[in-house]
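Yeah, one chain of the complex is gone here, protein chain that is, but the others are all in their spots.
After this line comes subunit A, so read on.
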Amino acid sequence: MALPLPAFVAKRRPDWDALQALLARQKAGALKLEELRTLDTLYRRAAADLAHTQTFYPGTDAHRFLNQLCGQAYAAIYQPPRERWPAVRDFFRRDFPVTLRRELRFVGASAAVFCLGLLLGALVVLWEPRGAELLVPAGVRQYVAQGRMWTDDILSMAPPNSVASGIATNNLTVTIVTFALGMLGGLGTLYMLVNNGVQIGAISALCIREGMTRGFLDFIAAHGPVELSIIVIAGGAGLMVGQALIDPGELPRGQALALRGREAVKLVLGCAPFLACIGVVEGYVSPGSLFPTWVKAALGLSLGALFWGYLLRAGNSEAVRTGAPADSAS
């Protein structure tokens, strides 16, 4: 026989209040083992009370209160494992490169699209010089017309909105947007890849035409290989998202999206520290003539080789040693 609602609330309320107090202290992170046991017991009792209210007092405030209380306790008890430093180390030692190798198809497709844009931009400008007016930003064209690199002024402090510093600070934005635009069915990512490719291709072709090949290489050699790789990888992640949207396979679209999203973001997160490092190189080494061109070229090539060596090799031997039993266990 069900009690009247007020009597039920009066009878059970002390337990609920105790659970609320424990949850508040759990958020502050100050619980002892004994109290955790109490928390568990109280949660189970509250869950039973919730079932009771669902049957006898549906739609009342008491019902909604218990819903919420159990929701909070559920969140507190079934927490995901905390990400700690060992997890970060594992991520970079194995998870990130292995994920990248598994999704190499997408990175390859992204690279192909990017190179297509590159070729397109370069060919248009080499073929028809006036194409540069269309494809190259006006600021860059002014500098090139004067026979100077637009990047010379970064260290000697000219207008702060100079194009080169814009490019430098935009790297993060470009990477993130290239990935995130995958949400538009992959079209946004394709657009970003082609667009970036065309711009870079057009600028390099313009420099070659104007006899500034040396200056251009001088600027781009140190950071170019890694930076462009990162953009291509982010593009691959965006394409993964787009593929999940268009062709979710056997899963419902929402689930496929969430699943692929988790994988794709690993690629972007993994690139973040490298992007920061290469940003330092771009801001500090690339502009000006502090370093001779051959040093920059050597640095850029070795950084690129290191980066791809890491991506293609890291976690390999460990996967062979520990991966097989882990796979069979799961």
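We take it that a contact is a pair of C-beta atoms (placed from the backbone, for glycine too) under 8 Å apart; a residue touches a chain by one contact, two chains touch by 3 or more; residues count from 1.
Convention: contacts and distances are computed from a predicted model.
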Omitted chain, identified by the protein name its UniProt record gives, among "Carbohydrate ABC transporter permease", "RDD family protein", "CRISPR-associated protein Cmr3" or "Cytochrome C oxidase subunit IV family protein": "RDD family protein"
Options A:N67, A:T213 or A:S302, residue touching the unrepresented chain: A:N67
Sole contact to the chain not displayed, among A:Q54, A:Q142 or A:T213: A:Q54
Touching the absent chain when the full complex is considered, from A:R44, A:R105 or A:R214: A:R44
Residue numbers in subunit A that touch the chain omitted from display: 1-7, 9-10, 13, 16, 27, 43-44, 47-48, 50-51, 54, 56-62, 64-65, 67-68, 70-72, 74-76, 78-80, 83, 154-155, 157, 160, 165, 168-169, 172-173, 176-177, 179-181, 183-184, 188, 241, 254-255, 257-259, 261-262, 264-266, 268-269, 276, 279-280, 282-284, 287
